[in-house]
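Only one protein chain is missing from this complex, and each of the others stays in its spot.
By written order: A and B. Residues from 1 in each chain.
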Amino acid sequence: MPLPLDQVIASGQVWQGRTNADCQPEHSVLDTGFRRLNEALPGHGWQSGQVCEIYAHSGHGEVSLVLPALARLSQQPRWILWVGSPHSEGAKLLPQAAALQQAGVDIRRVLLVHPKDEQQAMWSLEEGLKSGHCSAVLGWPGQLNKPHIRRLQLACSRHQSYCWLWPRIPFDPSGSPAAVRLGIERRSPTELSVECYKRRGLWPGQPFTLTLPDTASGKTALPVHSLQTQ
Amino acid sequence: MTARWMYLLFPQLYLQQVISHQPDPEPLARQPVALILQHQQRHIWQCNRAAQAAGVEQDMPLNTAMSLCPALRLLPMDMQQQQQILHARAHWAGQFSAFVSPDPPHGLWLEIASMLRLFQGPDALLHQIQQAAADEGWPLQPGIGQTPLMARIRAHLNQPFVSDNRDLPLLTLAQLQQGLPLTPPQVYQLQRLGIQRLQDIQRLPLSGLASRLGVPFSQTIRRLLGMESHPLEAFHSEEMFQQQVNFIHEVEYSNGLLFPLQRLLKRLSEFLQRRQLSTRLLELQLSHRQQPDTDWQIRFAHSEHQHSQLVFMLRHFLENRRLSAPVQSLVLRVTQFTRRSRGQTNLLAPASGSYAGEDSTQETGQLLNRLSARLQPQQLLRLHTEPDPRPEQASRLMPHQEKSENIGTGALHPHTGPRPVWLLPEPRPCPRPQQIIAGPERICSGWWDEQSIRRDYYVCQQDGQILWLFRSPRGWFIHGVFA
Partner (left out) sequence: MAVPLPPGLVYPRGLRLMTSNGNEPGSIPYAELHCVSNFSFLRGASHPHELIQQAVALGYQALAITDECSLAGVVRAWQALQDLQQETENNPQLSEQLHHFRLIIGSEFYCDHHRFVVLVTDKAAYSELCRLISQTRRSADKGHYHFDRQQLFQLQHCLLLWQPQQAFYHHTEAQDFTADLLRHFKDRIWLLTERMLDADDSWRFVTASHFAQQWQIPLTCAGQVHMHIAERQTLQDCLTAIRHNQSIEHCRPYLFTNNERHLRSWHKLQHIYPPELLQSTVAIARRCEFKLDEICYQYPTDTLPDGQDAARYLRQLTEAGCRKRFPQGASAEILATIDKELQLIREKEYEHYFLTIYDIVRFARSQQILCQGRGSAANSVVCYCLGITNVNPAEVSLLFERFISAERREPPDIDVDFESQRREEVIQYIYQKYGRDRAALAATVVSYRPKSALRDVAQALGLDLLALEPVLANFGYRYKKETWLDDLVEQRVARGEKLQQLQYLVGEILRFPRHLSQHVGGFVIARDKLTDLVPIENAAMAGRTVIQWDKEDLETLGLMKVDILSLGMLSAIRRCLQQLNMTLADIPRDDPATYAMLQKADSVGVFQVESRAQMNMLPRLRPENYYDLVVQVSIVRPGPIHGDMVHPYLKRRNKEEEPDYPMEALKPILKRTLGIPLFQEQVIAFAMVAADFTAAEADLLRRSMASWRKKGHMQKLQQRLQDNMLKNGFSLAYIQRLQRQLLGFGEYGFPESHAASFALLVYASAWLKCHHPAVFCAAILNSQPMGFYSPAQLINDARAHGVETLPVSVESSQWQHTAQTGTEKPWLRLGLRLIHGLSEDSAQRILAARQQAAFQDINDCRLRARLSQRDSNRLASANAFGALSDNRYQARWAVSEPLQADLLSQALTDSQWQNDSLSALNTPDETANMLEDYQSLGLTLGRHPMAILREQGKLGNSLRAVDLQQQPHNDEGFVCGLVTCRQRPGTAAGVTFVTLEDESGSVNLVVWLTTAEKQLKTLTQARILQAYGRIEKDSASGITHVIAYRLLDRSQLLSDLHPYSHNYH
């Protein structure tokens, strides 16, 4: 005799369009540090076990977006694996320990990998997630293919880890298995405009703006009138 | 006189050993060298012959020694190392006697009564020991006597073997002071009582001596003359794991070694498990028919004991190694161990992946090992901060292998301005910025290590990007990006 509908819903096997609050409850949610962003993301924050792609030119506040989350994650006794980095006119940019420390990240937890090619980069990302010893994995992949992302997603969900990717290739509208895909553009030194291309469990929303803390953009050093030292 | 004890005195044990380990020992041995103690820097502790020729003596004030011999080189004395050297000599002396007792700082007692028949008499044994020491290049002053203290005196007086002891009562106070453990106040008191030779002491009532010079003094005299036994503490060396495998037909390719090695690693893992130890260094010794043995050292980032991990490491290690010649036999040796704290496995750990507790670094170590097995050392990096005013020195990337203790957060300089997330490896020249948001932060320092900088840092906006530029006498440069 078929089960009554409400019993089936109670057991959570039916996905309902509007109730996005309680999917996969056992996955932990991390406050992003920005109120507007929390509202926009499913589960009010970054979801563990999900890959998130962020599309932006370097220098548009794309890393400051995740710094508050990284600061909290660095309290866990696990690594934050940082694979590769963006390029600026051919030169590989290096993370500056002082900036991370100023943002509250415990840099003893950060482990950096300089892959010599894309294939090694992907292996490192996977190795980090599969080992279960990384609280978060960050990558700047030069090329993305769906099976890779799916494998990252799976490894990520098994060990309650977070994964952020900043692809160095333009946004591919044909879709990707990643759970969340965001686009970032800087309006002013402290204003960012964020667009959710995809977020699992919700329709893609309108672009919204959020303000960065001053330190993220070097704002505190106020201008000194017409200063030209000799 | 039945020779029952031998005393081996290694004059200037530490100095001679330290000099011989230097890259070019010859010139240093001829140069005047002196040792001074860490905590007591104002006096010479020991000096070599070249220094003594220039007039430097033990316990001489440093200034006087320096003025007498300006070319004197000073080396700090390390007591720990001295003890290790003495233990190594005790280890070496183990081949001549079953019972060896170290007498710090530079002597050894050997019980030889039981060995006489094996070595056909004290002379032959003496000769053999002197020969062995000469081969090693160690200066040695042996001494044989009925009691340990008598042997010690003979050694210090450089009279290795004297058949009868008729000369003993005539030993002067100075000679006794060399051989026996006498304290300066005891010697001073003896001098004030007009005692010049051992016979003077023997004539006095021992009870009177004990009340005036202390019981230890009379005990020393009785032990010297054999009226009382002299208990000595035996020396025993530490543990070591060593297994050998001989191949019926030689092995040409390194992978061929993998199968036999797996069995050895199994035994090693059991050995480590029983003693709650783990290790970071495996030594492989491959012997070939003509060529000399090849020695491989497999070093891990983290100490390891589980069989599966050891095999994983070994496989990766062997993958990119070539055999120089067919291998006849293989020895696996492990000497360095680290004690493993008995981390209780947390039964209640959440199902998926264990939150490795802070203390059980072994678990997080596995990822490091796996990554470092595949990647080159300079590809796996850690972040490090220092309280230096200059940005390049304040934030540094250090290869993980350079596991220096202070990797991590040396606090930043208190007056550090806002720093961008990304830095360019090298500052890149750029045109004069149009729109300055903030600055200047003037940094002018670093003269002490020849990398002095003189820069005014500004935060500028250029088509959406927030950049970190600086102006120096040589013009404008871009150094970082606020991401």
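By definition in this document, a contact is a pair of C-beta atoms (placed from the backbone, for glycine too) under 8 Å apart; a residue touches a chain by one contact, two chains touch by 3 or more.
The structure displayed is predicted, hence computed values, not measured ones.
Touch as defined at the start, partner being the missing chain; which of B:I19, B:L74, B:L281 or B:C430 qualifies?
From the options B:I19, B:L74, B:L281 or B:C430, the contact with the absent chain belongs to B:L74.
Write down which of B:H91, B:R212, B:H230 or B:H307 is the residue touching the left-out chain.
B:R212
One chain isn't shown here. Among B:Q120, B:T183 or B:Q196, which residue touches it?
From the options B:Q120, B:T183 or B:Q196, the contact with the absent chain belongs to B:Q196.
With the missing chain put back, which residues of chain B would touch it? List them for me.
Listed in rising order, the touching residues are 36, 54-55, 62-64, 66-68, 70-72, 74, 76, 189, 191-196, 200, 203-205, 208, 211-212, 386-389, 411, 413-418, 438, 440-445, 447-450, 456.
Here is the rule we go by: only the chains that are shown with their structure count from here on.
Could you grab the centroid distance between chain A and chain B? Build each centroid from C-alpha atoms only and quote it in angstrom.
The computed centroid separation for chain A versus chain B comes out at 47 Å.
Touching chain A in the complex: which residues of chain B?
Against chain A, chain B makes touches at 352-358, 363-364, 366-368, 370-371, 374-375, 378-385, 391, 394-397, 400, 407-409, 412, 416-426, 428, 436-442, 456, 459, 461, 464-468, 471, 480-483.
Please name which positions on chain A make contact with chain B in the complex.
Result: residues 57-64, 67, 76-79, 85-86, 88-89, 91-102, 106-108, 110-116, 120, 123-124, 127-128, 131-134, 158-160, 185-186, 189, 214-224, 227, 229 of chain A touch chain B.
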